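A protein chain is absent from this complex, but the other protein chains hold their places.
Letters A and B mark the chains as written, and numbering starts fresh at 1 in each.
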Amino acid sequence: MKKTLQTIIHGPWAYWVGAIILGVLNILVLIVRRQPWGVTLNIEIWTEWIGANLGILNDRGFTFQGLMAASGTYLNLGLLLGAFWATLVASQVRFRPIRDKKFFFSALIGGLLMGYGARIAYGCNVGALLNGIASSSLTGWIFAVAVFLGAWLGSKLLLKYLI
Amino acid sequence: MENSTFRSQRKWNIGFILFLTLLLALLSQISIRLTLILVLGISLGFVLQKSRFCLVSALRDPILIGMTQLTRAFLLLLGISILGFALVSWGAAQRNIPLSLNVFPFGVHTVVGGLLFGIGMVLAGGCSTGILIRIGEGFAMQLVAFFGLAVGSVLGERSVKKWSSAFGEWPGIFLPDILGWVPTLILEIIALSALWQWARWWQKKQLGE
Partner (left out) sequence: MTRFAMDIWGEMCPIPLIKAKKKLLSMQCGDILVLETEHSCTSRGIVVWAKANRYTIEEKEVANGIWHLELTKTHE
């Protein structure tokens, strides 16, 4: 009993347990939000707002009030807070700095590719892949195959430049 | 390698729980719906971190290291989601509640987007979800990735029309419209089961070498 409590607090939880709980949560998000869980659209519109305020992007009419009333904001914020709390509950919080500059560049380039790819495909792993397929949309399956191939290409780059 | 003593972070934990409670209480004054969504978001983040769930690993590791544990867990997540979405969608239609599903238009840009996303997520050590989770865990690398993600997303948003006008775009294909709900669900579950069997076989084969 004590060992189970230890595992619940410190983790790791079994992958299949995570899958089931995430599945239920994913469905609940659909019910409450009346649209599926997604990550990148909200990040994009916040960036638009920041860019417009800094004068480097054309104003697309996003307002602070509007962004703060968007459900996507709270999903993404929740993700951050939840992950932090999970780490804190297990007393595993620590700052993990970048220890080799090659990872700085792979993170930056990787992020740019992800952001660009996600928005031209209208979603990321969650919005377009998981929830595209969950929505019984053929587009989701097409995107999934493309991401799988992309991961294969990315792995080749990883082995060549990051090992 | 660093040596640190074990320090209980319990006080910080209690403080953070108080902070979350306050945040939720404040938000509930403005909107119950948004409060529920924040709770769901926090739950998602919590479970993702605790189960070390990684969608990048699910897609990358079969080829890179021959492991399909997370791939199979992801297939389970997909199966539950497909069935749940179908149920909710049907229930909403019954009650005339408007609901939108992610049936996105597609074109060459869908494939290109997927390829770029796949490459990027391996290089960044996480997908969009993974980046947020790892920022929550304290990783500086994913903060940099997040910056890239934000900038890239704006560039992508401004490019979509160029892609669709250059190569065309077709409206999203909602399989139940073509096959009906029950055949669609049966087909999808069969496909996922087949992939699951393949994944289990694949790992056994890769490790048996």
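Remarks
Criterion: a residue touches a chain if its C-beta (ideal position, glycine included) is under 8 Å from a C-beta of that chain, and two chains touch if they have at least 3 such contacts.
The structure displayed is predicted, hence computed values, not measured ones.
Summary of contacts with the chain left out: across A:L25, A:V93 or A:V147, the touching residue is A:V93. When the omitted chain is restored, the residue from B:D61, B:E169 or B:E188 that touches it is B:D61.
For the chain left out of this panel, the touching residue among B:N13, B:S31, B:Q69 or B:S159 is B:Q69. Checked against the hidden chain, the listed residues B:L101, B:M141 or B:A199 yield one contact partner: B:M141.
Of the residues in subunit B, those that touch the hidden partner chain are 1-7, 9, 49, 52, 54, 57, 60-61, 64-65, 67, 69, 125, 137-139, 141, 203, 207. Panel shows subunit A; residues 10-12, 87, 91-94, 96-100, 103, 106, 158-159, 162-163 of it touch the chain omitted from the view.
Following the convention adopted for this analysis, only the chains that are shown with their structure count from here on.
On subunit A, the positions that touch subunit B within their shared complex are 8, 11-40, 43-44, 46-48, 51, 57, 69, 71, 74-89, 91-98, 103-104, 106-140, 142-155, 157-158, 162.
By the touch rule above, subunit B contacts subunit A in their complex via residues 4, 6-10, 12-13, 16-17, 20, 27, 31, 33-34, 36-53, 55-56, 59-60, 63-64, 69-70, 72-74, 76-82, 84-88, 92, 97-106, 109-125, 127-129, 131-142, 144-157, 159-160, 163, 172-176, 184-185, 188.
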